[in-house]
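What follows is a structure written as structure tokens; I'll ask about it next.
In this view, the complex is presented without one of its protein chains, the others remaining in place.
Just so it is clear, A, B and C label the chains in written order, and each chain counts residues from 1 on its own.
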Amino acid sequence: MKYVFDLETSARALRLNRFLHSLTVASKRKLFLERPEEAMQGLSETEKDMVRHLDWKALQDYGASFFCLEKLARTKGVSNPEMVAAFRGEGLEEFLKTRRVPGAR
Amino acid sequence: MKYVFDLETSARALRLNRFLHSLTVASKRKLFLERPEEAMQGLSETEKDMVRHLDWKALQDYGASFFCLEKLARTKGVSNPEMVAAFRGEGLEEFLKTRRVPGAR
Amino acid sequence: MAKIIGGIGTSHVPTIGIAFDKGRQNDPDWKPLFRGYEPVAKWLAERKPDVLFFCFNDHATTFFFDHYPTFALGVSEEYRIADEGLGPRPIPSLKGHAPLARHIARSLVDDEFDLTIFQDLPLDHGLHSPLTMMWPTKPDWPAKVVPLVVNVLQHPLPTPRRCFKLGQFLRKAIESYPEDLKVAIVGTGGLSHQMIGERAGFNNEKWDLEFLELIDRDPERLARMPLEDYMRLGGNEGAEVIMWLIMRGALAPGARKIHQSYYLPMTTAMAVALFE
Partner (left out) sequence: MAKIIGGIGTSHVPTIGIAFDKGRQNDPDWKPLFRGYEPVAKWLAERKPDVLFFCFNDHATTFFFDHYPTFALGVSEEYRIADEGLGPRPIPSLKGHAPLARHIARSLVDDEFDLTIFQDLPLDHGLHSPLTMMWPTKPDWPAKVVPLVVNVLQHPLPTPRRCFKLGQFLRKAIESYPEDLKVAIVGTGGLSHQMIGERAGFNNEKWDLEFLELIDRDPERLARMPLEDYMRLGGNEGAEVIMWLIMRGALAPGARKIHQSYYLPMTTAMAVALFE
């Protein structure tokens, strides 16, 4: 898989990415944190499930833009290295061992 | 006055044009027709007054885009020939006399 | 390979769509307009293009001035009908040819056209007021569209030369699409009209007829004309005919006009022309 965010991917995952993007709005974040199921109305069951479990790798493979995923990560207090580790199929600690300055995040 | 809708005009009248443009949304139109003052919240007093009086010429001179004004005209049941007549400083009947097929509107 | 089978130039006045929706085909005030489109509708019914590539402008309906593109290409499978203040017209949603549109996007961006890409947005009368004059709406549209939205509202506008060049590279883009598709190009807008200022109501039949001649015989000359000349000759809003240049640029240089109709009932000169 090449993981290039192209027009085909963009179209396929537009609804999911729109939801993720909506978390840039404070009131949407609040709703999502307090009543996630209500906030996710309109997503498919597959999409909801990936979001419920913060399954970063599944979300990515489905077509979520990394930059839209960042909005979900910030909302849930997850750092980028945690997401990157998940994409690599590693735990955070394992990933940080490969970095020069593990504290710089 | 050249009446070219350029970036300076666009910036100057952005708030007014945004209001006019919002009338493409059915719920905004309904609000405007039922409770115009509430719908116009956020506009300046000058802007509100021009909208209240459907003062097409003043709205145009202020920087309203013709295509945004069309949204207000449709909402209020005003035809384009009526607006055009107002810009010329004529009444509708007077303007229609200058047209080849006055019924084609 | 995909092939361009012809081109259509047409006005996109909103009242054309309203006249259609109200069934005014035989109203004496509108009959000449409908008659003028009949040869075009017939040509489309016979030649059966798989895709109409539509060059038109949005009228501050879907696109607003806080984020305004010069050229915006639609890449969706479907486009809703926009609400312009009277509710959406009672016509089916448009079907987009997404794979062709995405191919065109890649080809044009590679050839240094700085496109905006849009999807899942509704389209206004700029596209579908002429479309209902040419294509049946029942039981559904007969084929698909690819929409190209052009800025002719907020200056600076693209130059006439840029529009013509875009057409030429659009031809290259379409002809490099691997599937066998028949594509017709539609350029919309004009002819002469001015909706604003003291000169509102302005028309120029002489220039209109000259334009209809030049777009056939000498489009390069139109491409060299500055936008200011279009505004002076055809009215501020009439300058939108630069969108016909995209269509003309996409046709084979030897393409010829095989039909033309011109009708000037009210504020905008309504024209349709067919090229093959």
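Operating definition for what follows: a residue touches a chain if its C-beta (ideal position, glycine included) is under 8 Å from a C-beta of that chain, and two chains touch if they have at least 3 such contacts.
What you are looking at is a predicted structure, and each value in this text was computed from that prediction instead of being measured.
Asker: Quick one: jot down which shown chains the absent chain touches.
Answerer: Hidden chain, whole complex, touched shown chains: A, B, C.
Asker: For a quick check of understanding: of C:F56, C:F113, C:W135 or C:Y230, which residue touches the chain that isn't displayed?
Answerer: Going through C:F56, C:F113, C:W135 or C:Y230 one by one, C:F113 is the residue touching the chain not shown.
Asker: In the complete complex, the non-displayed chain touches which residues of subunit A?
Answerer: 1-7, 10, 14, 17-18, 21, 23-26, 29, 60, 65-68, 70-75, 80-81, 83-84, 87-89, 95, 98-105
Asker: State which residues belonging to subunit C touch the missing partner chain.
Answerer: 63, 65-72, 105-106, 109-110, 112-121, 154-159, 161-162, 165
Asker: Determine and list the subunit B residues touching the chain excluded from the picture.
Answerer: So the residues of subunit B touching the missing chain come out as 6-8, 10-11, 14.
Going forward, only the chains that are shown with their structure count from here on.
Asker: Determine the shape of the graph in which chains are vertices and touching pairs are edges (line, ring, star, complete, other).
Answerer: Topology of touching chains reads as a line.
Asker: With chain centres taken as the means of their Cα atoms, state the distance from subunit B to subunit C in Å.
Answerer: Whole-Å distance between the two chain centres: 25.
Asker: At least two partner chains per residue is the criterion; list those residues in subunit A.
Answerer: Residues: none.
Asker: Return the residues of subunit C touching two or more other chains; collapse runs of consecutive numbers into ranges.
Answerer: Where subunit C is concerned, no single residue meets two or more other chains.
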